[in-house]
Structure formats: C-alpha cells, structure tokens
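Only one protein chain is missing; all other protein chains are in place.
For subunit A:
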C-alpha cells in the first residue's frame, strides 16, 4: 500500500505529456490495481484529455524477509518476465520508488540502453520513510539510475550525488 500511495502522489502533478502510463505491479498485489484505477478515473474526470494507461503484473523479486539464496532465484525469474515486457513497451522514462518489483524493470531498462535498442531515463524516488538509511532497492539502484531523489537532508549528506527537493509527497 505504501509504495503505491507514494507513487500516485508523485504522479498527481505531472502534466498530460506523461502518457501513456504503464503501471507495473506485483502479481500478488491485490490493492494497488484498485488504487490506480481510482487515481486514473479521477484524473480523467478532472482533465480534458483521455487517460491512457495499462496495468501489468510481474512476479515479486523478493518477499519481505525472504532468504538471500531464494531471492537470487526469484529475481532471475522476475527478470525473465520483466525484460520482454520492458522491451515491448520501450518506455522513455521509468519512474519507481522502491518496491522489490522495480529492480528487474530498471535492470531491463538499462539493458535496452546497453543493447542499443532504446535509451531509457531511470528516475528513482526513495520513500519518505527512508530518513537516514536507504532501502535495499535504493542501495542497488543508486548506482544504476540516472536520477536518484531523496526526501530528507540526512540522506543527501550521505549520498551527495542524490537529488534533494525536500518532501515531495
């Protein structure tokens, strides 16, 4: 619930130029699709343009507290499905805020660039919950993203290359 709520807040202010929107959620997630539909419906009701959006499901790379060994396997499995999806969509921009689901997608986006298929901009926004320490996804994607946004000054100090805009959710 937390990641979805935060990312929808980030999207609230974005112009209609950010279209179509492809939402990637974990296959075991039951609540997020509902929130996304509400958000998009509300957006369609309040703007003049049609909302064009899609929801895709991929397996979670890692459940909370999952062991490291099995995480390697489940992440590889997620990658196996994430890459064809990312390749099909060929996004201009990937925006994520830390659920395990985002790591395979970001790696797939990077691969698209490395293989010369498409240059994808990767923007990572660390959750507002992360005040002094980065999440695991954050630690991984700090080096792989084009822009890494933090919401507390302590993190900006620890990671000078990050972007600090204050609290944005």
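Details
Note that a residue touches a chain if its C-beta (ideal position, glycine included) is under 8 Å from a C-beta of that chain, and two chains touch if they have at least 3 such contacts; residues count from 1.
In this text, contacts and distances are computed from a predicted model.
Comparing "Glucosidase 2 subunit beta", "UDP-N-acetylglucosamine transferase subunit ALG13", "aspartate transaminase" or "Glycerol-3-phosphate acyltransferase 3" against the UniProt entry of the hidden chain yields the protein name "UDP-N-acetylglucosamine transferase subunit ALG13". Taking the complete complex into account, A:127 is the one of A:32, A:61, A:108 or A:127 that touches the chain left out.
The omitted chain makes contact with just one of the residues A:33, A:55 or A:169: A:169. Mapped onto subunit A, the footprint of the missing chain covers residues 1-2, 5, 9-10, 12-15, 17, 92-93, 95, 121, 123, 125, 127-133, 135, 146-147, 149, 152, 163, 165-169.
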